[in-house]
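One chain of protein is taken out of this complex; the other chains stay put.
Naming follows writing order (A, B and C), and every chain is counted from residue 1.
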Amino acid sequence: MESLRRTFRLLTYNKVGFIGLLGVIFFVLMAFVGPYFVPLDTKTKVDKIYEPPSKTFWLGTDSEGRDIFSQIVHGGKDVLVVAFLAGIISTTIAVVLGSLSALAGGGVDGLIMALADIVLTIPQFPLLAVLAGLVKFNNVTLLAVILGVLSWPALTRAIRAQVLSLREREFVEAARALDLGTKHIILKEILPNMMSYIAINLIFAMTAAIYAQVGLVFLGLVPFSGHNWGVMLSLAWTRGAIFFKDSLWYIMSPVAAIALFQLSLISFTRLLEEIFNPRLRTSV
Amino acid sequence: MSTQEAQELLSLHHVVMEFKVSRRATVRVLDDVSFSVKEGEILCLVGESGCGKTTSGKIAAGLLQPTSGEVRFRGQNVWTADKATFRQYRRGVQIIHQDPYASLNPTQRVEDILSAPLLRHKIARNRREAHQQVLDLLRTVDLTPPEDFIKKYPHQLSGGQRQRVSIARALTLRPQFLVADEAVSMLDVSIRVSLLQLLERLRDQMGVAYLFITHDLAVAKYFAWEGRIAVMYLGRIVEIGPTPQIINNPQHPYTRALLSALPEADPKATRSKQRVHLRSLDVPSLLNVPRGCSFHPRCPLFEEGLCDGKVPELHAASNGVQVACHLNENEKVAA
Amino acid sequence: MAEATQTPYTLKVENLRVSYQAERGKVKAVRDVSFTLQKGETLAFIGESGCGKTTLGLSLIRLLPTTAAIEQGKIIYHHNGEEFDIVNLSEKQLRRFRWREFAMIFQGAQNAFNPVLRIWDQFWETARAHGETNKRHLRERVEETFRLVQLDPDRVLRAYPHQLSGGMRQRVLIALGLLLKPPLVLLDEPTTALDILTQRSVIDVLRDLKSQMSFSLILISHDLSLAAELADRVATMYAGTLVEIATVWDAYYRPLHPYTAGLIRAVPTLSGERQDLVSIPGSPPDLISPPTGCAFHPRCPYATDQCRQNTPTLIEAEPNHMVACWHWDEVAADGGARMKEQVEA
Partner (left out) sequence: MSTVQPAQEEAPQKTSSWLQRIWRNYMLRRVAAALFKIWIVITLTFFIVRLMPTNPIDAYVNELMDQYGFSYEEAKDQAAALFNIDLDSSLWDQYVQYMANLLHGDLGTSYRSKGTPVIKMIAKFLPWTLFSVGVSLLISFTLGILLGMIMAYRRESLLDHTLSALASIFSAIPNYLVGMMILVFLGVQWKIFPITKMRGSMSPGMKPAFTWAFIKDIFYHALLPILTYVLTTIGTWMLAMKSSTISTLGEDYITVAKARGLPERRIVTAYVGRNASLPLFTQLAISIGFIVGGSALIEFIFVYQGVGQLLLSSINTRDYPVMQGVFLVITIAVILANFLADFVYGWLDPRIRI
């Protein structure tokens, strides 16, 4: 009971961060649980084009008279899955390569850093734009993999620098003197001191993945498939929804969904910083 | 000093340590350093920053492998020995760091810090046993009642308390040799003495030997009165011998300069001290160590042609001290 | 506080109280501190980390961080028959007052200079801020001060701070501090982080300058040996209060406050045989909620109920020897010996 209350106090310690957390939870629930409650409206209704929000159509209707709200509910899953997968992939690569680079040193280090340097030089978005045509991205997992595989270098460098400085810290030296083993040193001494950094960067990697995937879909470089916010955005755009007063809800709904989700993620990072800091954990 | 029969515990033989500072340049931080410490003995390394005392400490503790030369533990060269011997050495020698704020992992509680080595090396068979041993360790380092400290994170402790946890951690594997690298210099004077007394007590009770590294000769004198002091300058030992001799009758001009330069917490003594005047205030860079005796550009007794030619070797001086100075050599010859 | 002597003073501090806001509450860093700095004398403030000595130093020249404030008290500055309260100076007046009248030389000169400007530029802008317009004239004066601190002006003035060694930077800072020949200088830990031989050269330079230029000097240091070497009088601070002020001889050889006595017994010396040292039990108090009565009572072997309830004030216990302790006579009688017994018990 007491620990529950402490956890709650810790979570609410940073107001902005807590709101971010609530936002993230909201979007996750909406994207994954929502579709079971809100059926997707696919019926064209010529008499109901561009209706304003009402009790039946919470966010109004689109260019074919379909409910926008149901599309928003159904359109989150792909975006979230890609963001999460891509974030995990790039962060994992970065943590593994960064640590390896720092701990192995020598030739391995040189090779990884040279590779990172080259990948950083390649203009990311244009490369993605070309790759988008190379492999057909109707496969969410593949999209996530490509996004993740291209976005590791910056974080790898940062992780390497962190590990290098942590490795020289006196408590790590003491652990070596105590012969606690490499596994203990990496998992118990070095990693816990980078956890907040890694978690925050995971979130940043997710936001970058959202930026790229929605952007690619929006430009029409990823073949349309299924329903997601990016596709909605692209359709709204190509149907000229920006130019009419009454199509405002059509174009703005996906924009707002993406923007609010990004904002929630970014705000959430503030809380992460504190969750992993023992100084704060013990003072609340 | 009744350490006649005491066994030699740890020794460095002609140790050289070089670090790469850039693609091309290496800097020689230690140059031909040799010393040995017997069981239960205290050897104090003193010198100014950059003289190589911390590097010597890390080499003694097995945290750095020397570029050349040998480190021997109970007579065995540890870097060529088999795994079992190295492990014995690794556990037999522990280190206490200077900065009590950097030497404890901020994400671990005192209990985690102290029980990890106990469990890893099967000194405690299970968590409960480890818990009991942690309590004992905390009592040993005067953190009483231990229950108050065991659940704390390092940031919840004062500097002195943290340093005691560091010492307790070093004791988990029951070492025979402790490297204390400026272990008290960051603490306030009012708690410094109690830490020194704790280290002394460990030596009396457990027979721990010390390599005590400090820049403060007064602390060295207090802690190592029954032991020896080695004075280092630019990567070399310039003088080594029993503490009272070094403090009261220093042979090397550098040691004399240090002793005369140190202000003391005694107005009369400090104001009436004889000063040694150096010829230069600048400390040479390790990238560009002077030829011959590296102290010669600053030495008040500098003799051209002698001091800037050959590097002086350590040799026995009159009072049981070993000193690396050409002039002392000559005096002896003349005497 | 009765003015026993009528010698001219440079600085008179009365009931100074400084606090700053921390997350946990108000930190009472300096509590009702009063003292007088005589003209030409060196007064050393000693005490351990967190005793408020650095805050005191910063408040004297009104350089406290924004979270801190002088809550009450006067800092009267006196020079050439003029006197005013530093607490009341406006920002503009302060700017003129600082460095010209009152220079502060900080600890860790490692970082006292703007890393992106050459040393000469930093001298020039300082002089210009105080009315100097002639570069050649300034150059002459700088060369003169550099000779005093044994620096080569040609080489040093052209250099950037990072190109100088720690000892050199400290000497450059001293030269900069004395450039405008201020009547009052404050040194905060001037030799910390310097090597022993460099430290010695800095101490010698300071002593020489002091005798040549006769400014008043406030020295703030945790290093008792530095105070022993340079100070005329020594003031001991504990938990934000001044607990003892005495001549350097009295402070070291006849301390009347148990804390001063304890500090002196905790520091090893070089000369003579090895003496036994004692430590003071416990740890310094929390300045957010300091102990009642005398702040030192939880660590003090002389403490009685009176100490726990009533705060002692600074009184002139012996001629020119002020102490804030209910039992100073007992300390005087046994020479602070009880500090030692307690540890052994």
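Going forward, a residue touches a chain if its C-beta (ideal position, glycine included) is under 8 Å from a C-beta of that chain, and two chains touch if they have at least 3 such contacts.
The shown structure was predicted, so the numbers you read here are calculated from the model rather than taken from an experiment.
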Out of B:286, B:307 or B:321, which is the one that touches the chain we can't see? B:286
Option touching the unshown chain, where A:130, A:161 or A:187 are the choices: A:130
Full-complex contact with the absent chain, from C:13, C:61, C:261 or C:339: C:61
Against the chain that's been left off, what residues of chain C make contact? List them. 58, 61, 63, 91, 94-100, 103-104, 106, 108, 110-117, 125-126, 129-130, 155-156, 159-160, 162-166, 168, 173, 176
Name every residue on chain A in touch with the hidden partner chain. 117-118, 121-127, 129-131, 133-134, 136, 154, 207, 210-211, 214-215, 218-219, 221, 233, 237, 242-245, 248, 251-252, 255, 258-259, 262-263, 265-267
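In this text, only the chains that are shown with their structure count from here on.
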Counting one step for each move to a touching chain, how far apart are chain A and chain C? 2
With centres defined as the mean of C-alpha atoms, identify the chain lying farthest from chain C. A
Compute the distance, rounded to whole Å, between the mean C-alpha positions of chain A and chain C. 54
Any idea how many Å lie between the Cα centroids of chain A and chain B? 51
Whole-Å distance, chain B centre to chain C centre, using C-alpha means? 32
Where in chain A do residues touch at least two different other chains? none
If we count contacts the way the header does, which residues on chain C are in touch with chain B in the complex? 48-49, 150, 165, 167, 195-201, 203-204, 222-226, 228-229, 248-249, 252-253, 262-264, 266-271, 274, 277-281, 283-284, 343
What residues on chain A touch chain B, complex-wise? 169-171, 173-181, 184, 188-189, 192-193, 195, 278-279, 282
Mind pulling up the chain B residues that touch chain C in the complex? 48-49, 158, 160, 188-194, 196-197, 215, 217-219, 221-222, 225, 247, 257-259, 261-267, 269-271, 275, 278, 281-283
